[in-house]
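One structure below.
A single protein chain has been omitted; all remaining protein chains appear in their positions.
Chain IDs A, B and C follow the sequence of writing; residue 1 opens each chain.
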Amino acid sequence: MAWTREQMAARAAQQIRDGFYVNLGIGIPTLVANALPPGMTVSFQSENGMLGIGPFPYEGEEDPDLINAGKQTVTEVPDTSYFSSSDSFAMIRGGHMDLSILGSMQVSEQGDIANWMVPGKMVKGMGGAMDLVAGAKEVIVLMEHVEKSGAPKLVTRCTLPLTGTHVTDFVITDLAVFEFTKRGGTLVLKELAPGVSLDEVRAKTEAKFDVGLAN
Amino acid sequence: MAWTREQMAARAAQQIRDGFYVNLGIGIPTLVANALPPGMTVSFQSENGMLGIGPFPYEGEEDPDLINAGKQTVTEVPDTSYFSSSDSFAMIRGGHMDLSILGSMQVSEQGDIANWMVPGKMVKGMGGAMDLVAGAKEVIVLMEHVEKSGAPKLVTRCTLPLTGTHVTDFVITDLAVFEFTKRGGTLVLKELAPGVSLDEVRAKTEAKFDVGLAN
Amino acid sequence: MRKKVYADAASALDGVLADGMTIMAGGFGLCGIPENLIAGIRDAGVKNLTVVSNNCGVDDFGLGILLANGQIRKMISSYVGENKLFEKLYLGGELELEFNPQGTLAERIRAGGAGIAGFYTKTGYGTVIAEGKPTREFNGHHYVMETGLTADLSIIKAWKADKEGNLIYRKTARNFNPMMATAGKITIVEVEELVEIGELDPENIHTPGIYIDRIIVEQGAEKRIEKVTTRKREEVK
Partner (left out) sequence: MRKKVYADAASALDGVLADGMTIMAGGFGLCGIPENLIAGIRDAGVKNLTVVSNNCGVDDFGLGILLANGQIRKMISSYVGENKLFEKLYLGGELELEFNPQGTLAERIRAGGAGIAGFYTKTGYGTVIAEGKPTREFNGHHYVMETGLTADLSIIKAWKADKEGNLIYRKTARNFNPMMATAGKITIVEVEELVEIGELDPENIHTPGIYIDRIIVEQGAEKRIEKVTTRKREEVK
């Protein structure tokens, strides 16, 4: 049975180490914060200029000056710091974020990501995604295994405009977990969701991958 | 009679307009702060990271954490702000300083400045001088008209290693005041110190200059 | 004497607006935007503007009101997804759009204010963003050259200013405001509170007054929240 969004987030949370500084993209990645095991010290960064993000505020305590990159109201934690957008992206681009977890429309077998633009549809913009994939020490993509149409999202080459090339380390879908041997290296299937068969994953994956399942 | 150092500084102070943000180099330029007419609002910047510099501290009140770019102890004023060296030079390089007043060993008739290095002597380094001459909106050189040896310091071409090219707007020496028509333009003699003759200035100046003395 | 304080947006904008000019506008989404100054630009009716701002407001608020009023010819932004009017104008060819990755946009503005004419970033290498731009290899990695960005006018929002223009921002309302303060030929700030010189801590001034030409105290700002997200309060034991 395929993983739910929450289970995908929980699986991604397993990749987070104690002490990590992490940037979470919008969508499924935002669920990762709630899936962390207790007792871990992890700081979340928001690219609009905040390190150390707390939970949503209590009703009535929303502060218009305190939002995350998804424009949602959030709160401080005791070690929060605020900074400008240029300082924020200096942090991201300079390789100081341990991990960026973000959604994608396609990931190629070279680790290219396409997550910001569908030609013919209105272009919303890439926001901070190109900086995050170029800058974070580790990049995890969290996405459905296939399009609503059934088309594979793990592809030989991205057909959509790219966000970055050779930037993916880890891909977690509702069906399986993949890891790249290194940046721009080989894609390896590491885990299957419970009840999901290798054949199903093969059928729904266009990208070439090695099988490295633990037994 | 040639101007004293204090008189040179006073002449330089006349170039400062109300509201100016000014960086003063070490040596004679530091005297300019004391020569300002009362009632003017002028802020002095120090490239080690301070805007709004007060006078020297009272004896016994020196703060090792509060120095100017000449490494002298200074004080705050009510509108002081502190910032990092990169922010300080962003301010300088970005063209936000109205005026930089600095000493020099040579100035050429193209407005080139050479003020940081004498070949064969120990090299101390250029510090912030290259950034200041490249970045300030207006650059005034305050220097003796000739070397101790009698050699002219206003020269056809600088023989010493350059600090910047086409960067001088104004030159004030103990004998005279010169202005460049524009950056990289023509050098024009504007004033003579009391009792100093045009012939004396001609004799002691290698650089070609036009005479534009007020009568 | 520096006289930086103006009575309102109209007087602060007087003499600095012109058709076809480039304006940087601070804010991220609707957070930390200069509401009064945007309204002042709408009222002035100046046209054919190029606006540099991370986003373009929403349909009826923020920079959206300049769009609705037909004043913007071109946007330089990283994300404009919250604005339906934007889509309509863009698809109708009435609006030019230049996308910059958010970090590249922030850095271009910082560079513009800091006298850095160009810089090399990994961001966007191998993507459409790099097309037509010089690239260069450093230590085996590929970088794209981006250029510094300046504006004829920057309109920004801060929390507090003293009368010299020293500024502090509040929480994530800081965002693009500090860099834009440095990159405008003229910079006007809108603040919630104006204090006397000497009341701000000199160690904690986010933007030194040298960057600020004019100051107004914000009147009647809405400070709209784009996406209210909350959690339920736990039961009191």
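Assume a contact is a pair of C-beta atoms (placed from the backbone, for glycine too) under 8 Å apart; a residue touches a chain by one contact, two chains touch by 3 or more.
This one's a predicted model, so the numbers in the text were calculated from it and none came from an experiment.
S.K.: Thinking of the whole complex, not just what is shown, which of B:F83, B:F170 or B:F209 touches the missing chain?
M.R.: Only one of B:F83, B:F170 or B:F209 touches the chain omitted from view, namely B:F83.
S.K.: Which of these touches the unseen chain: B:A10, B:L31, B:L66 or B:V201?
M.R.: For the chain that is not drawn, the touching residue is B:L66.
S.K.: With the missing chain put back, one of C:T121, C:S154 or C:T187 would touch it. Which one?
M.R.: If we include the chain that is not displayed, C:T121 is the one touching it.
S.K.: For the chain left off this view, which of B:D98, B:D131 or B:D169 is in contact with it?
M.R.: If we include the chain that is not displayed, B:D131 is the one touching it.
S.K.: Could you list which residues of chain C touch the chain missing from the display?
M.R.: Within chain C, the residues touching the omitted chain are 107, 111, 114-122, 136, 138-139, 141, 143, 147-148, 168-171, 201-204.
S.K.: For chain A, which positions touch the chain that isn't shown here?
M.R.: Residues 18-19, 21, 41, 43, 45, 51-52, 76, 78-83, 89-97, 134-135 of chain A touch the chain that is not shown.
S.K.: In the full complex, which residues of chain B touch the absent chain?
M.R.: Touching the missing chain: residues 46-50, 55-74, 76, 82-86, 88-90, 92-93, 112, 122-131, 134-135, 161-165.
Here is the rule we use: only the chains that are shown with their structure count from here on.
S.K.: With chains as vertices joined when they touch, what's the shape: line, ring, star, complete or other?
M.R.: Graph shape here is a line: each chain touches the next, no loop.
S.K.: Just how far, in Å, is the C-alpha centre of chain C from the one of chain A?
M.R.: Computed value for the inter-centroid distance: 28 Å.
S.K.: Using CA atom averages as chain centres, what separation in Å is found between chain A and chain B?
M.R.: 54
S.K.: Let me have the rounded angstrom distance from the C-alpha centre of chain B over to the C-alpha centre of chain C, please.
M.R.: Chain B and chain C have C-alpha centres separated by 36 Å.
S.K.: When you check chain C against every other chain, which residues touch at least two of them?
M.R.: If we look for residues of chain C contacting two or more partner chains, we find 110.
S.K.: Could you say which residues in chain A touch two or more other chains, in rising order?
M.R.: Answer for chain A, listing residues that touch two or more other chains: there are none.
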